[in-house]
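Heads up, one of the protein chains got dropped from this complex, but the rest are sitting where they should.
Per-chain numbering from 1; labels A and B assigned in written order.
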Amino acid sequence: MATILAVDDSNSMRQMVSFTLKQAGHDVVEAADGVQALAVAKGKSINLVLSDVNMPNMNGIELVKELRALPDFKFTPILMLTTESGANLKQEGKAAGATGWLVKPFNPEQLLSTINRVLG
Amino acid sequence: MSTAEALDVQIGSEANSQGDQYLTFLLAGEEYGVDILRVVEIKGWQTATQIPNTPEYVQGVINIRGTIVPIIDLRKRFGMPDLEYSQTTVVIVLYVNTQERTRTMGIVVDGVSDVCNVADEDLKSAPDFGGSISVEYVKGLSTVNENMVILLDIDHLLNSHELAQIAASDS
Partner (left out) sequence: MSIDISQFHEVFFEESFEGLEIMENSLLGLSESDDALDVINNIFRAAHSIKGGSATFGFMEISKFTHVMETLLDEMRNNERPVTVDAVELLLEATDVLSGMLTQVQDDEELDSERIKNVQGQLETMLGVAPEADVVETVANEDGAESGWTIKFIPLPHLLSTGNDPVRMFRELAALGDMTVSVNIEALPQLAELEPEECFISWSLELNGDIEEQQVAEVFDWVDGDCELVIQKRINEIDDSEDKNPEMSGDNAEKPAEAEQLKDVAKQDRREKPERRSKKPKAAEASSIRVGIDKIDILINMVGELVITQSMLSQMGESADENSFDAERIEKLQDGLSQLERNTRELQEAVMQIRMLPISFAFNRFPRVVHDYCRKSGKKIELVISGEQTELDKTVMEKINDPLVHLVRNSMDHGVETPEVRLASGKPETGTVMLDAYHKGGSIVIEIKDDGAGINKDRILSKGIEKGLVSESDVLTDEQVFDLLFLPGFSTAKEVTDVSGRGVGMDVVRRNIKSLGGNIEVTSTEGKGSTFTIRLPLTLAILDGQLIRVGNEMYIIPLTAIVESIQINEDRINGIASGSELYKLRNEYIPVVRMHESFGVEAEFHELTKGLLVVVEGDEGKVGIFVDRLLGQQQVVIKSLETNFKGVPGVSGATILGDGTVALIVDIAGLVSLAQSKALKNPYDIAEQSDAVA
């Protein structure tokens, strides 16, 4: 169905997200930080980006900015994975150009329903 | 090994929903049975490496595809008279369950008979045989082709706590 880029430095989160999305029939491309994400996204047709905020090397906010600067990613839905306490991060994310967010912690069902909101 | 080859074992295909399949074998003229699902394989007899200071019925260990498997002589275990090993002597390799894990062990028997089905209703409780075959080891009795078959509880029988007694402490 869709090709989704999942970016999170936590192995367990990434694996959980990847598994859930694949189960639902999507293709998943993974990255552990912003730098990897940019490298991995090149040349691929990505329909949706899921990104954690707190990551080493390049955090989620910077990644959104970098992605939006790429022609292929101008209108791609990008969802930030934020924690409740990071209210101002949502604004920062939006300012950087993010589409929306998904609040951690979330379970697989919530992940999928949010994905479906975007992918339709 | 000819017995093993000749034996056509169909595991599970005829299992009733209310019973078990057993592999029956001969020991000093009597028929015994073990749960077929516990049988790993049937081998011909081969020389085992002795283990020091173990009871006589612990024949030793053999190598089965890289695993060290202990072999128990059931005749000796039950205090029956010895029988010289021959072409028909067979080792039945079994999965034995203990609290911690599953072990693989082999028992030496006179020969293998057949696979039979025993429905739960047909399983009769065993009277106390008095002597070497403790009731703990026996699941029950059953009749197959007019012969009595003593169905063994493998896990109790091959409980290794008893197996490694040092000979010196045997009475």
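Here, a contact is a pair of C-beta atoms (placed from the backbone, for glycine too) under 8 Å apart; a residue touches a chain by one contact, two chains touch by 3 or more.
Computed from a prediction, not measured in an experiment: that's the story for all the values here.
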item: From A:Asp9, A:Glu30 or A:Glu92, residue that would touch the chain that is not displayed; value: A:Asp9
item: Missing-partner contacts on chain B, residue numbers; value: 47-54, 60-63, 66-70, 100-101, 103-105, 160, 163-164, 166-168
item: Touching residues on chain A - with respect to the absent chain; value: 9-13, 15-16, 19-20, 23, 54-56, 68, 74-78, 83-84, 94, 97-101, 103-109, 117-118, 120
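Simple rule for what comes next: only the chains that are shown with their structure count from here on.
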item: Between chain B and chain A, distance of the C-alpha-averaged centres to the nearest whole Å; value: 60
